[in-house]
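Presented below is the structure to which this report refers.
The complex is shown incomplete by one protein chain, all other protein chains being positioned as in the whole.
Letters A, B, C, D, E, F and G mark the chains as written, and numbering starts fresh at 1 in each.
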Amino acid sequence: MDEARLIELLDRVARGLVAPADAALALRDLPFEALPEAVIDHHRELRTGVPEVVLGEWKTAAQIAAILTALAAPGGGALATRVDAAKALEVVAAVPHAEHVPHARIVRIAPATPRAVRGRIAVVCAGTSDGPVAEEAAVTAEFLGCTVVRISDVGVAGLHRLLVRVGELRNVDVVIAVAGMEGALPSVIAGLIDRPLIAVPTSVGYGVGAGGLVALASMLTSCAPGVVTVNIDNGFGAAVAAARIARAVTR
Amino acid sequence: MDEARLIELLDRVARGLVAPADAALALRDLPFEALPEAVIDHHRELRTGVPEVVLGEWKTAAQIAAILTALAAPGGGALATRVDAAKALEVVAAVPHAEHVPHARIVRIAPATPRAVRGRIAVVCAGTSDGPVAEEAAVTAEFLGCTVVRISDVGVAGLHRLLVRVGELRNVDVVIAVAGMEGALPSVIAGLIDRPLIAVPTSVGYGVGAGGLVALASMLTSCAPGVVTVNIDNGFGAAVAAARIARAVTR
Amino acid sequence: MDEARLIELLDRVARGLVAPADAALALRDLPFEALPEAVIDHHRELRTGVPEVVLGEWKTAAQIAAILTALAAPGGGALATRVDAAKALEVVAAVPHAEHVPHARIVRIAPATPRAVRGRIAVVCAGTSDGPVAEEAAVTAEFLGCTVVRISDVGVAGLHRLLVRVGELRNVDVVIAVAGMEGALPSVIAGLIDRPLIAVPTSVGYGVGAGGLVALASMLTSCAPGVVTVNIDNGFGAAVAAARIARAVTR
Amino acid sequence: MDEARLIELLDRVARGLVAPADAALALRDLPFEALPEAVIDHHRELRTGVPEVVLGEWKTAAQIAAILTALAAPGGGALATRVDAAKALEVVAAVPHAEHVPHARIVRIAPATPRAVRGRIAVVCAGTSDGPVAEEAAVTAEFLGCTVVRISDVGVAGLHRLLVRVGELRNVDVVIAVAGMEGALPSVIAGLIDRPLIAVPTSVGYGVGAGGLVALASMLTSCAPGVVTVNIDNGFGAAVAAARIARAVTR
Amino acid sequence: MDEARLIELLDRVARGLVAPADAALALRDLPFEALPEAVIDHHRELRTGVPEVVLGEWKTAAQIAAILTALAAPGGGALATRVDAAKALEVVAAVPHAEHVPHARIVRIAPATPRAVRGRIAVVCAGTSDGPVAEEAAVTAEFLGCTVVRISDVGVAGLHRLLVRVGELRNVDVVIAVAGMEGALPSVIAGLIDRPLIAVPTSVGYGVGAGGLVALASMLTSCAPGVVTVNIDNGFGAAVAAARIARAVTR
Amino acid sequence: MDEARLIELLDRVARGLVAPADAALALRDLPFEALPEAVIDHHRELRTGVPEVVLGEWKTAAQIAAILTALAAPGGGALATRVDAAKALEVVAAVPHAEHVPHARIVRIAPATPRAVRGRIAVVCAGTSDGPVAEEAAVTAEFLGCTVVRISDVGVAGLHRLLVRVGELRNVDVVIAVAGMEGALPSVIAGLIDRPLIAVPTSVGYGVGAGGLVALASMLTSCAPGVVTVNIDNGFGAAVAAARIARAVTR
Amino acid sequence: MDEARLIELLDRVARGLVAPADAALALRDLPFEALPEAVIDHHRELRTGVPEVVLGEWKTAAQIAAILTALAAPGGGALATRVDAAKALEVVAAVPHAEHVPHARIVRIAPATPRAVRGRIAVVCAGTSDGPVAEEAAVTAEFLGCTVVRISDVGVAGLHRLLVRVGELRNVDVVIAVAGMEGALPSVIAGLIDRPLIAVPTSVGYGVGAGGLVALASMLTSCAPGVVTVNIDNGFGAAVAAARIARAVTR
Partner (left out) sequence: MDEARLIELLDRVARGLVAPADAALALRDLPFEALPEAVIDHHRELRTGVPEVVLGEWKTAAQIAAILTALAAPGGGALATRVDAAKALEVVAAVPHAEHVPHARIVRIAPATPRAVRGRIAVVCAGTSDGPVAEEAAVTAEFLGCTVVRISDVGVAGLHRLLVRVGELRNVDVVIAVAGMEGALPSVIAGLIDRPLIAVPTSVGYGVGAGGLVALASMLTSCAPGVVTVNIDNGFGAAVAAARIARAVTR
């Protein structure tokens, strides 16, 4: 059913030729018929609470620049993740107001009016090598309107360093815990606090730990219940999930 | 440092022999010294918001019965998961007030006074084969004080069935989406709603899908941002994570 | 938007309070709102050309019997796959007209009126151990209205046996080639004929070949272009794909 | 048996020294004896319906140029896939009428007389990152004489975009669905249409999704029956399979 | 081309209507046309030097009995491998002259006239747990006409036990070395002798060694050049390879 | 060179026919020549400090009984590991002084005179499900003459329980840390003490943790340096390694 | 509980307002409350016997230089591992007294006063390609105060080379055995000596051996009991474990 046919049907209802109940029946299948214009992407934030974000890794600088420009047009800003330094340079040169956040591998256009602050998120990481993924999470969460507390270098090999920060972890709405190698950090934190906790494995590791599968599997099999996990190096996804939770909490 | 030495130190503070600031310094390392009595398990709910729960799979019926009895003693009820039918029969016979919830593979002792209701959770599953894992999540969430909405048999092969339930999914605090095979259900739901969503892969599948690794990996790589995941068949863990979120939301 | 609201909107159109074009706009999002009744499963054959079929492996005999009875009610017959002998006995006892096809692990209710014959399919298998999967494909294809030519025991270790049957393979609409172990059969056939060819790996094998992953991977990496593959032991899926092709050919 | 011996045998038949029936018996094993000249490659199109195509990845530019020239000599054109930009430059410089299709990583020599148009194929892809594989499929299908409909950027995270194109998918002979990440697109499409559907996983993804194994496995375990799959990034193979089907349909 | 057409062609040669050279041309493609009768299995020994052997694992006792009877009919004996005790009992009861070799999981019918002795093979195994696979190799090799020297329990953890047997290993035509766990035995032997050496990994092992993949991979990566390997637990295949070599040596 | 030839050579030295230096040259290769009698197994304890122990899993009760009897004959006792309850019953019935230690899956014959006590070993385990592996380690270590301190149920989900036992861990010669699931326990302990620490992963876990590979990999990638690891469920191997260390320490 | 609150509590004890026993109770949870200053890293050597060492792989030269400088400040020297040549150049230029040990990929600052010599360690390697990992172990062990015996190129393919060095292996406190490919070296050594033995797999290998997983798995499944293992290429970790043992031995 195309739009013309839809309007024709509604015209027939308007003219009394089709009863509303019969029209309802006919319309039940509507979405599986073709409407000529695609639903535009700006609807995504309304639907899921999170605007569309550009995954930069397999796109050219030109493609990233074009999409960022389009996404930012209505004034809500825009974000591209996994953008390497060379591409970022080109994008920033091409897109007004775009800025590069190198440690997070992000190109960002700030919203004309900042989003209302909704929720506090702690981003904890085990070692300095996990920094880029933690920053991807932190910068994304800030873009989505959250306040972010950063806690670094608190891996379980030196338990003291973590234990003295537990109080801070108990004062946020959600904790994002980032770790590579054997990925034990989230298990230990989850046993100490009652906040929602999102674990992010990183690809930092070598030998059997190369690529991050061990950290991921370790987080999935945590003996501390209530740990949830995202893909390896997916700081962005963790931030989106945390923002969904923080928004619900502060509603 | 054992308890005797701790009390001795505090005695010396009481008698003015040690300045409080010096004692504080000495106490900084305390937890890494031995205190004679282990912190008892009933503290866990205070610390993490969730009482200790028995993982029944590798324990004997006698072990499960003993731990359940001890956990339930203070009146807050108790739960054992992954208990097969044969063990459950024995446990129920041995433990007063214990009841078997067969479809969820759970043995449960209801709290003397039910927990206050905190939060609404939807447990959605793709096929009837995913039922036991979904029920493990639902029964656990109810035990933790949540209201649960169950939505079954809405796999993506028949998209109509899912689309007509989207309204319900928009009216809960958290969604738990359970699926085996290719595990596409959470990706599709996450694109339609703005609630926090926890994906649970199940071991339902054969060939390359046997054991549930494909469903898990599919959920981890979802193109819909904000999906978080737990281990295969871990309905219990998803419920604990959901309860943490629901409690935060309703605080 | 629930049905009441839909009918109210159409009523307003009928009464001239809303212009058809405005209603069309409002309706664009309809399918993502809740309609109270789920689209019933009998629509699936209309939509995809193939009726819903029961995957019996993780269902109880009682569940299989109930679903088969419901599916067969309109007279088009019904099929359940991966049903072991014990369950099949119970199902056949409980469901009128149900018959067990043991070698194919299928329980079948023939349609009241057989489907029109559409297309010829060859089901070729490498060894007698691959028989159950080949039969699952053959019986399913017949249920879907195809004529099936069965060719058995033509593995590549004795090339003569295959070469003398090539003429038959050139006279069907689609070839389904079933093999376990190293799975070389489809590669060899695909180099000899111009028909569409669907490869089905089986779990027949031991050592590195156990479970069928080698046969599957071998088929996916075939040096003979145009081979397409389904999951290990998925004779059913191959038959559905073949029937889709055969129906298109004979349209 | 070499050719001399074959002709000697036939001579003896001609001279009445060997009875035709005895010669037939002797000849049964013939193909397993050596004939001096290899069957030339131009026979492949007669046998399988598809001309030999050059897989460029592990060949030098010089090797690709030489084989393309030989294949194109009879006038039917020729194709080389997986040719990177540097090699393509060299090949195009060396081979008359060769042209580079960069987005598809293909070097192509058009046939002197285009093949008769046979069949319509839709090539659908989930994201712009899947573009090169989709183009490999599309360009190959066109070379084989098919009409191609391209539909891009309809991943399941934004279901609207796909649903409005379903009508187009119902109007082709075969659908090729290309997706990386979690690879859910073919499952959703297969539940909506009745056309043969070939799924192509791409290597687009990171973490557990790196390399495309998750997308592949997801397609193999699709809960929507009738999906068939090719190797990761094998747009070429999907096009050959689609062309075999389209040719059969339009026969 | 069927047999009738073949004889017609030869008739035309006999009658001078077709020149022998033209017939030779026509016959070049013969084997790819259908001849009505399949080449019977008794030819395999002529072609490959080894008679067809029954792989019993996925066959019923009745199937094994029937095939053994047929294969043994001409008097050359027959062999079925991977036959468990229950099936073997049935087979032996049903097939005259069949005997069960339990430790080797083999059912054997001795040839009416023993094969001429051709070659000496040493079958060496690392531990007593590897015994069944070693015996499968030994019994098969004896059936194929080889003399077998058995050397057991010479794993590398006690190097003395192996070193004192090296002299024997230097006096055979081929060595088959069978080992599970870390599979180091063939590497050590290959550095000490100049005989062809076939390594057989077994599924004996637990933890990461379960199933035999470690033993297999260890043999494939042996730092001692010239080790060749067969599938896990494939004592039969090793014996066939060894017999091919021994026969060549003693030709 | 066999023994006869060796004695002949030495005879010739004795008779002055061969110079000692020349004999030395000839003897350099000796061990690679065959001596008729195998070095008997009782030498192993002299060579490696640990007597031969029977791995019971793939042996029959009769085989285990025979080897235990032979090993125990000189009076030093004997041990068989991985013996299930049914076999153990048979072995104990057949072998004098043999006793079954069910929780450790061990059959043991105590030495006539206990070994001198050498070293203190702590066997720590994360959960009660890890008990059988921990007991295999403890019982083996005791058999080898070590004093064993058992510490149970101190998983990282409840860090208090572990921290209060750290003092005990600082008072042994070696720590064996046993854990399944995500295997984080050894990482945490290794950061708190300066003793040698051997990590033992167990097969306790489900989903991605099934079989123990995650616990193993987690221990191998521990961010706490100095953790060494053995195979999954290999409590025996850990005890042997610990005894080697303890013996060196107490030398 | 922050420091202010801690001192307030101790003040109340000092003033007699809180009884020491009650304060002890209150303090039991102390370490899980936040203290404002992190425990500094120089404590690690006191706690675990090994100073903190820099893992250089994912850090910039500037980061490595800064941390080395800080660690070396108290005079005990410092070490950074996995530092490639380019980074090492920068670090050495920036940090006084830093020297590059290229074959070991280490940057080292010698302690002002060398550590007392404690223990003898043999570092054995199978082939020259394993050299860098063996050197990482050797240089680390020397930094930790051990005497190191290096034995190279004694792989099992030429057993003579190893056997003539066994005497030396029997004269050290710990053996570190480094091997790639099939990793059989530690199994053979462990059967010949009674010293603690730490196996280090290397990533030297190709085909199934690429990356070192085969060597690792082979070492984990060694049939020679008492072998313990570290991660692939983790010479550093092996040296730390060896130093822990050597220190205990020489205590």
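The rule is simple: contacts are C-beta pairs under 8 Å (C-beta built on N, C-alpha and C of every residue); 3 or more make two chains touch, one makes a residue touch a chain.
Please read these numbers as outputs of a predicted model, since none were measured by experiment.
Participant: Hey, which of C:A94, C:V149 or C:A184 is the one touching the hidden chain?
Facilitator: For the chain that is not drawn, the touching residue is C:A184.
Participant: May I ask which residue of C:A66, C:L89 or C:L192 touches the chain that does not appear here?
Facilitator: C:L192
Participant: Using the touch definition up top, pick the residue from D:G49, D:G212 or D:P225 that touches the left-out chain.
Facilitator: Only one of D:G49, D:G212 or D:P225 touches the chain omitted from view, namely D:G212.
Participant: Give the residue, chosen from D:T128, D:S218 or D:N231, that touches the chain omitted from the document.
Facilitator: Spelled out, the listed residue whose C-beta touches the missing chain is D:N231.
Participant: So one chain is hidden, and I want to know which residue out of E:A93, E:V117 or E:A248 touches that hidden chain in the complete assembly.
Facilitator: Candidates E:A93, E:V117 or E:A248; residue touching the omitted chain: E:A248.
Participant: Could you please point out the subunit G residues that touch the chain left off the display?
Facilitator: Counting over the whole complex, subunit G touches the hidden chain at residues 128-129, 158, 160-161, 163-168, 192, 204, 206-210.
Participant: Considering the entire assembly, which residues of subunit D contact the chain that has been omitted?
Facilitator: On the subunit D side, contact with the omitted chain comes from 1-2, 31-39, 41, 43-44, 55, 57-59, 63, 82, 201, 203, 211-213, 216, 231-234.
Participant: Could you list which residues of subunit E touch the chain missing from the display?
Facilitator: So the residues of subunit E touching the missing chain come out as 31-32, 47-50, 53, 159-160, 163, 173-174, 190-198, 216, 220-221, 224-231, 236-238, 240-241, 243-245, 247-249, 251.
The rule we apply is simple: only the chains that are shown with their structure count from here on.
Participant: Could you state the distance in Å from the CA-based centre of subunit A to that of subunit F?
Facilitator: That pair's centroid distance is 49 Å.
Participant: Can you pull out the residues of subunit F that are in contact with at least two other chains?
Facilitator: Only 31-32, 158-160, 163, 190-192, 207-209, 213, 216, 220-221, 224-225, 231 qualify.
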